[in-house]
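A protein chain is absent from this complex, but the other protein chains hold their places.
Our next item is chain A:
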Amino acid sequence: MPHSSTSNLVKILEEDFTGIVEEWLGTQVEEGVKRSDLFSDAESRAQNAELLKNFAAVIRGGMVDGDFNLDDAAWEDLRAVLADVTKERVSRGVTPTEMATFVLALKSPLFSRLQDKLADDPDALIEDVMLVTRLVDAFAIHTNEIFIEEREQIIERQREEMMELSTPVVELWDRVLTLPLIGTLDSARAQEVMENLLQTILERQAEVVILDITGVGTVDTQVAQHLLRAAAAVRLMGADCIISGISPMIAQTMVQLGIDVGTVKTRSSIRTALADALTAVGYRIETVKD
């Protein structure tokens, strides 16, 4: 048995379903959040109708004594549809504000209909308006949560991809490895880089390792510290470490910061580092054309 205040709402939704969908769309246009550049009219209409259909279904079946809990099992379908719509819109580049306004725009068509219906019963009208407000607000908040969740997943995935991309150890020649570092070198990445490098040294039995920092934008004391620790660990494993790609700018910075590289070999370009490495493992580069 539906609560008295939801019965009005249920009636409105049954009587004028398409009208509400159309007016909801209209409000979205007014608020400037319809994004017809991203969604066709038919798509928007289908999304709205689907949402409203599920909305009507839960109002009929999911209310307990005029109250509701969005986490209830009865609301699962609506949550799923909301999630789908939100994910779809996120992936097409809708902003959080637009997404929230999109949901909140449902209020106005419902309010105007309630007002028409309950013109002579102000108490019931206020009660229903409050209920609709709570319901729609809860949807909007839920949508926002999904939105943020979706964004976070994207960020996390990109972070992992970057982590993998950024630490490729390349075998340049027999027993010569190189690790081209690109971007920034924070503690987490330095750790990952070091473990990856040492493991590869063990697997390939490498004798010389070139740490190339051409792609590292800035070297501060912390980055230098990470590099020197990696070099020290490489040496402990029994391989030689050459740090290459030290630009004149970085050389100046390192001296000004008072960074002492100790016995670690440094070279300005990977080219000279490679020549050194090949000599160390007993090869020589010759021109074959005379």
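The rule we apply is simple: a contact is a pair of C-beta atoms (placed from the backbone, for glycine too) under 8 Å apart; a residue touches a chain by one contact, two chains touch by 3 or more; residues count from 1.
Heads up, the rule we're going with is that contacts and distances are computed from a predicted model.
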For this session: Assuming one chain is omitted from the figure, identify its UniProt name from "OB-fold domain-containing protein", "RsbT antagonist protein RsbS", "ATP-binding cassette domain-containing protein" or "Multiple sugar transport system permease protein".
Result: "RsbT antagonist protein RsbS"
Problem set entry | Residue among A:82, A:179 or A:239 touching the omitted chain | A:239
Seminar exercise, completed: Of A:52, A:132 or A:198, the residue that touches the missing chain is A:198
Seminar exercise, completed: Residue list for chain A contacting the dropped chain reads 194-195, 198-199, 201-202, 205-207, 229, 232-239, 263
